[in-house]
Each structure stands twice: as C-alpha cells, then as structure tokens.
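One protein chain is absent from this view; the other protein chains keep their places.
And then subunit A:
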C-alpha cells in the first residue's frame, strides 16, 4: 500500500504525469478515485479507471507476497523439493547407458542441451524423446505430449513413424510378458496414430519466428496441458548467420533462455535444445566447441556433447548439477536411439537405486 508510484507498471507518460502532480504512494491513488484522478491529471475517466485497476491488482499481488502464501513466490523447503523430485518422472531415451549417466533420463523442469557435430544423432535423439515422452505411466513413462520446434528442417516424419512403431512394439512385448490389465488397457490408446498426433510441430524459418513462437508457447502449453516436452531442434542455426550485432544476439538468446526456464518450471516439462559445434582456433590447433559462445553455456542445466571416435558414436555428460561427467557409446539403429550391442548386464532391482516406476529393462531384440 505504501508502494511508490514510480514503481507501478503503468505507461511511462502516465507515471510522469502522476509524479508531476505530486502523487507519491499507491494508497493516495486508490483514495482519490477515478473521477478525482481524471480531473487532477487531465486524463479521461476510462484511462483513470484502468490505471486504478492496475494499481489495485499490483497491491493485491504485493499483499499476497508479504503474507507469505501462494505459489507466485515459489518458496518451499528443500524437503518438499526432494519429495517432488523423487516422484517426478524422467523421459527415457531407450539407451540405458545414457539414461544411467543422466540419472534416469531427461529430467522434467530442466533445460537439457545436446551439442554435437552434424550427423552424430542429435535430431534422432530429439525424435526418440518426442516419442518416449508419450509412453504410458504403467510402462514407466510420463504419458505426456511433445512440442517440436524445428529451425533446420531436419524432422522427417517417416523416421519418426519408424521410431514410434518400434516403441509401440517394445511396449507390446512387455505387455505380453507381464499380462497385466492396465498394460493392455494402456496399449489400446498407445498406437502409431496417437503418438504422431500428439507431436506438435512448428517450423521456424528464422530467429524472429522462433522468438515469436516462444512468446506464444505459454499460451499454447496452457491449452495443451499434457505437454511434457518442448524440443527446439537447432537453437543455433537461426542465430549463427547474418547477425552483425552480436550484443543483440546475446540479449535475445538470454531472453530466450529465461523464457524457456519459466516455461519448464511452470508447466513441469522438459526443454531439450540442440546446439551446433563451432571451431575454435587455439595456438596451433583447433578444437570443436559448442556454438553460440561462452555465455550461452550458462543457459542449460544439463549439457550433453555427442562426438565420434572413429566409427563409434559417443555421448559425454559435460555439465550436470547432480551427475558426474562420463562418456558412453550409443548407436542409431533403424528402430531409433539405442545402446551398443551387447546391451549392458541387467542388474537386480535391489542392486541399483532405480525409479520404482521404471519397468525392468529387457534384452534388445533385433
């Protein structure tokens, strides 16, 4: 109530007028009323009413904050967070080695960045995740939908259909082995058509379309509340060419990162970005580093770097707040993103700390 007039989110011209007229606190404004306000400052009554509504809303929001309630402050204890994290699902990648080093899979409410040279499998992993996020809960998935924002045009529907078919087949095998009621029920709705119709695809041709789409994303996610994964395939591509003003680029990227963090938290979804690699010239050698500069490295919570070692594809966990750095091999098969054969020895349930909702791993059938 004692809030200073200069800090209210009114239009700058109106604020300047209020200050010039001598108003100091929000309380004064509310006491004056719309008619008095319009006469004193010389604005119309409708404008005065609108301004007062804004002020009232702001003060109500402030009061809630000082009273310490409501989720807008996002205050909670670490214990509550721990409980939340333990019940939260992961989006599995079908490559158990990768899931292990990630601590279970791609985490919800966090931004994961995948960097790698072209052709190493970044888009493949994104398509795999867009299918895996839809796995029903009884099979150990999060039963969500996916938003796929494509800036490079590398999304191939036929490939996504192949991956989806393999995933459905995998779940069918599990259902046959376990013969449980809810498995069979879930399988009725888990089909190729339903998977593909829950991947929402946006094709952004340049950085303006990407920015516009991310501005509109919160509204879209409120309408489609089951979305649990947002993939932006190629966050680097629209920003890497034709940008003379590098400071503008940094500002836009930071704004983008902020919005994505808010989206990830508010809608409890995972955000996956793919980045390109660029060459950094050292003294007398050159190395491949993730593109978009050093400051972009802070945007993602988890960073994976995919690279080649002769003919073997490797994934390195480069940055993670909770898992240690490690490198594992993986394969891209006609069924999608998989482990290298032979798969790692399946461990007993007691031996490893596994997510209790995860179904036990089966041997890969080719």
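Brief remarks follow.
Basically, a contact is a pair of C-beta atoms (placed from the backbone, for glycine too) under 8 Å apart; a residue touches a chain by one contact, two chains touch by 3 or more; residues count from 1.
Here is the rule we use: contacts and distances are computed from a predicted model.
Matching "DNA repair protein RAD51 homolog 2", "Cytochrome c oxidase subunit", "phenylalanine--tRNA ligase" or "Geranylgeranyl transferase type-2 subunit beta" against the UniProt entry of the left-out chain gives the name "DNA repair protein RAD51 homolog 2". Looking at A:40, A:62, A:209 or A:266, the residue that reaches the missing chain in the full complex is A:209. Only one of A:9, A:22, A:42 or A:321 touches the absent chain when the whole complex is considered: A:9. Taking the complete complex into account, A:157 is the one of A:157, A:177 or A:262 that touches the chain left out. Against the chain not shown here, subunit A presents residues 9-14, 50-51, 54, 117-119, 123-124, 130, 148, 152-162, 193, 195-209, 211-213, 215-216, 219-220, 234, 236-237, 240-242, 248, 251-252, 255, 276-279, 285-286, 288, 291, 311, 331-334.
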